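Here the complex is missing one protein chain, while the rest keep their positions.
This part shows chain A:
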Amino acid sequence: MAADLAESIIERDEFIVTKGKNKKQLKCDADSSAGCVSQRACVYCGARVVLNPITDAIHLVHGPIGCATYTWDIRGSLSSGAELYRNSFSTDLKEQDIIFGGAKKLAAAIDGLVEKYQAKLVFVYSTCIVGVIGDDLEAICSAASRRHNIEVIPVESSGFIGNKSAGYRAAGDALLRLIKPFESTVVEKNNSINYLGDFNLAGEAWIIQNYLRQMGVELNVTFTGDSHYTALKSAPNARLNIIQCAGSMIYLAGKMEELYQIPYIQISFLGIEDTAASLRNIAAALGEESMIVKAEELIAKETARVENIIKGYRAKLEGKKAAIFVGGGFKAISLIKQFREIGIDVVMIGTQTGRKEEYEIMNELVDDGTVILDDANPAELEKFMMEKGANLLVGGVKERPLAYKLGIAFIDHNHDRKHPLSGFEGAVNFAEEVYSTVCSPVWKSLTSLGMGSGVENHG
């Protein structure tokens, strides 16, 4: 691979920097080049992952079957109520629909589904082909909305109009339509907050809700983990928005500030340090003395509870090296700090869709020599992980087998996470997961008979 790679690296030179070595600015937020083996997804994917956790909605994909199949219940978002979102609905467009248009079929599909499931909310996702055959989604949806007296919201997510970030924006627009108060409704502000950018993977939003409750903070609605129609409708009433996953939610937060005068702060519940800081920031932003006191109590209590456990893992993990390749920049930043808590240095860090400001912060946080890269391909991930001697990769579905093949431990910090990784509990789970993969005895089998020079025991 090494020789082959040399050239590919030249092509992508602008997208990769090594801290301390080069003064140049990392290039990011650009389109991937044609013919690349990119780890990136499309607009529909971005829109779907943001909206999918809304539990009582019909998520209807208007297009050929594939887009619906690949997104059927893949997110791992948990629900405390409705489970309708875990079904897969598609108009399953066929050749004649492509020729004559899919409008009739879509209208009939909405009618059939609304009748079956009595939902108050339907999202209709546009796929690549809909953008080309020109079905008037807006008109079909508003007609259906009037017919059934429910909300039928089109999501403009044709795959080719951009990358995943464009999908976040499309989802943001759909959410803005959803939360727009009816004309007769007067927005009555209350003391609650909205929590943006937590999709309740493995129940993470529930952990944060619990903290907020202990601080006396009333949570209005979470975007979008374990949310439902009625709760989302009340979103404009909140007095503050807090944002976890900034990549997907910053647009929505900006709009909500503009339209409903809700200020926002960015927080992060990944790792002890960021969790504690975030709870303090929320209390400070709300400005109530009792909340500030309770936040400190909670932080003291929880830190005392988990500190020693984390220390135990730290002793076992000190000196190991991690590589990070995740979707957004904000998560990457938190992960650097979280790894520091358990004694691990980050030697390579990259994202699919990180923004310039985020890469700047990453650059500040990491040590000299760390490789920072945008929209990496598998060969690059391999090269830098091996070169830097990474013991562990944090990534998503497609990166997992790559890491394993290289004898490198792996953690899914994406849809496939198995334990909640948020808050103080999450910090313990994270350390436990890192330990269980990095120090697994399976890596010892690699050096055994028949493996030739084989793999060093990276664990």
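The rule is simple: contacts are C-beta pairs under 8 Å (C-beta built on N, C-alpha and C of every residue); 3 or more make two chains touch, one makes a residue touch a chain; residues count from 1.
Note that contacts and distances are computed from a predicted model.
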According to its UniProt entry, is the unseen chain "Branched-chain amino acid ABC transporter permease", "Na(+)-translocating NADH-quinone reductase subunit B", "Nitrogenase molybdenum-iron protein beta chain" or "1,2-phenylacetyl-CoA epoxidase subunit A"?
-> "Nitrogenase molybdenum-iron protein beta chain"
Out of A:C28, A:A41, A:V122 or A:V346, only one touches the absent chain, namely A:A41
Touching residue (missing chain; options A:C28, A:V50 or A:L93) | A:L93
If the missing chain were put back, which residues of chain A would it touch?
-> 1, 4, 7-8, 11, 31-45, 60, 63-72, 83-84, 86-95, 97-98, 105, 108-109, 111-113, 116-117, 127-129, 131-133, 159-163, 378-379, 382, 397-398, 400-402, 404-407, 446, 451-452, 454-456
